[in-house]
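Take a look at the structure set out below.
In this view, the complex is presented without one of its protein chains, the others remaining in place.
Labels run A and B following the written order; every chain starts at residue 1.
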Amino acid sequence: MIGEVFTWLNDPGHWKDTRFDTGIATQLTAHVRFCAFALLVALIIALPLGLVIGHTGRGRWLIAAANTLRALPTVGVLVLLTVVIAPHFYGRTDTGYLIPTEIVLIVLAIPSILSNTFAGVENVDPAVRDAAEGMGMTGKQVLLKVELPCSLPLIFSGFRSATLQVIATATIASYLPLGGLGRFIYDGLAQQDFPQMIGGGVLVAGLALVADLLLYLVQRYTVSRGLTGRFSKKRIPDARLASVTQAEVAAV
Amino acid sequence: MIRFESVSKRYPDGTVAVDELDFVAPSGQITVLVGPSGCGKTTSLRMINRMIEPTAGRILIDDQDVTKVDAAQLRRGIGYVIQHAGLFPHRTIIDNVASVPYLLGTDKKQARARAMELIERVGLDPRFAKRYPSQLSGGQQQRVGVARALAADPPVMLMDEPFSAVDPVVRDQLQEEFLRLQSDLGKTIVFVTHDIDEAIKLGDQVAVLRVGGHLAQLATPAELLSRPVDEFVAGFVGRDRGYRALTFTTVGELAVHDEQTVTLGAPVPSGADLDNWILVVDAANVPQGWLNLVELSRDDTTVSADLLYRGGTLATQGGSLREALDACLSSPSGRGVVVDSDETLLGSITAAEVLALIEKRRPAAASVTGSGSERR
Partner (left out) sequence: MTALATSSSSSPLHFWGYFMDHRSTDLSWLWSHTWLSVVPVVIGLLVALPLGWLARRYRFVYPPLISLTGLIYTIPSIALFVLIPPLFGLKSLDPKQVPIALTLYSIALLVRVVADGLASVSEDTVQAATAIGFKPLGRFFRVELPIAVPVITAGLRVALVANVSIVAVSGTIGMSNLGQLFTLGFQNSTNGPYYPPIVLGIVLCVLLALVLDRIVIILNILLTPWRKAVRS
């Protein structure tokens, strides 16, 4: 079986588009495109919101509300939105499926970015915030020069969780007739073409791993070495737990 | 000069943190606010740089009402040191120190050069400049905190229990260096602590606050020890205040007796005219310890270091009576060793003679040293 999967993946014919089939390259691009779009929108919404809630301490209920969204079954929401929205779009385009998918992806990406950003700002040592204000930083300077950089480790962990979740959910969106790497899994399933199905699984897993690796590298070069704990001998279990409870629920 | 004029802080729930506080923190001096927890000392300090706004009264820095100045601008001109240093974990030490100059728009290169200077000035190895706060010990972080507060050379410094989170040995060291630094810089400092010993050691004047934010007494350390204004202050200042007050009492010149000595490494002296205890000095006439001639065995023919009693403290000529008395009390021979400022032996003095000096100074007011730095 593994050999057949390898053969399927290695067939250049499967990578290029043909008249009847969309190739891996195109589906990969599509997958990356609508994941990136959803993540960008979610980041634009959740990052400033999380920073402001953390900085002012007001609007905490929003964090709690966003976290309850996690109990929703992703597939169910995806199907529900699709049957609501899709009938309003006719014709050959997949807009009717794309819009509900993007909405779901954005809605699912927001909680982990939002709550991690909030937790990051909230976890900034009160003495550090006090010192920042006491030396004459304005509220905006405290937020941007101190709280934001100090929250980056948690923000990154939230964003990485969100990314994995979005990639995973975008795969499921192929269950509705939408492009992306999930196409191979569901088409393989429908046609009992298991090498194709498993090959699709390999591609999705590969995409997730590469995306996470890239984000890890970005994190490594943007987060100050003073925060990464490579120098501090003691670990901070509280912060880690916060990232577990708040971020990793979203990772799947 | 910082002036509190009937300053009160009353919270909406009715608690009064500070009640009608009036006092002046003179320029170039250290004013210590001390008191039990809940006495409003930190609140008072934080009202100076408007981290907390008073509900009544005025605070003036050099006759300028602080509430009339933009809060951020005001704070940039005031050094601020807090208990856990509050260093920025994401910035290197040098960038931490240069924080305020950066805020003021100082050229980066210039700010860093100044920061480097301060890092060395507070007694840190310049190699620390490129490290991060998490790589430093608590005491080192606190030095960086002081350097950061000094970076923009503010005339006024506010210090909120800066040394209370470090261990006693390091604290002592930090206090000494802080006084040395202050004797060079002459900042106007308001310093908050709950530790009366620290207050007495560092303050040019000490304000004792009681719970509810009332000023119980504002006085020099010596006056506080000798004339506590009421039960509360007396209790807070502590039991051995009479002895500690001697810290602030000096006599011009102690009349010392010559002391017979033997040099380290020399043959053990003998002779009927010798006391049981003989002082051992090194080649430079610096006292090393006492030798008990009675308990020596026959094998001990030379004065070796392991035979010495080293428990005695040394009194410095021109130093305080507390030092002189302690030298006598701690000396196994009962004779206190008095040395010159370069630690060479001058002679000895007995406890009875020191007590006579103490008696002689009473009831006339003790000569009180003016500032912390002069006491060194």
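Basically, a contact is a pair of C-beta atoms (placed from the backbone, for glycine too) under 8 Å apart; a residue touches a chain by one contact, two chains touch by 3 or more.
No experiment lies behind these values; they were computed from the predicted model shown.
Participant: According to the contact rule at the top, which chains on display are touched by the left-out chain?
Facilitator: Visible chains that the missing one touches: A.
Participant: Looking at the whole complex, which of A:A36, A:A65 or A:V83 touches the chain that is not displayed?
Facilitator: Checking the options A:A36, A:A65 or A:V83, the one contacting the hidden chain is A:V83.
Participant: Of A:A131, A:L164 or A:L227, which one is in contact with the hidden chain?
Facilitator: Here the residue in touch with the unshown chain is A:L164.
Participant: Contacts of chain A with the missing chain: which residues?
Facilitator: 1-2, 5, 70-77, 79-80, 82-84, 87, 164, 167-168, 171-172, 175-176, 182, 185-186, 189, 194, 197-198, 200-202, 204-205, 208-209, 212, 235, 237-238, 240-241, 244-245, 248-249, 251-252
Going forward, only the chains that are shown with their structure count from here on.
Participant: So what's the Cα centroid distance for chain A and chain B, whole Å?
Facilitator: Chain centroid spacing, chain A to chain B, equals 55 Å.
Participant: Flag every residue of chain B that touches chain A in the complex, lowest number first.
Facilitator: It comes out as residues 49, 51, 71-78, 80, 82-92, 99-100, 103, 131-135, 145, 148-149, 158.
Participant: Where on chain A does chain B make contact in their complex?
Facilitator: Spelled out, the residues of chain A in touch with chain B are 125, 127-138, 141, 146, 149-150, 152, 223-227, 229, 231-232.
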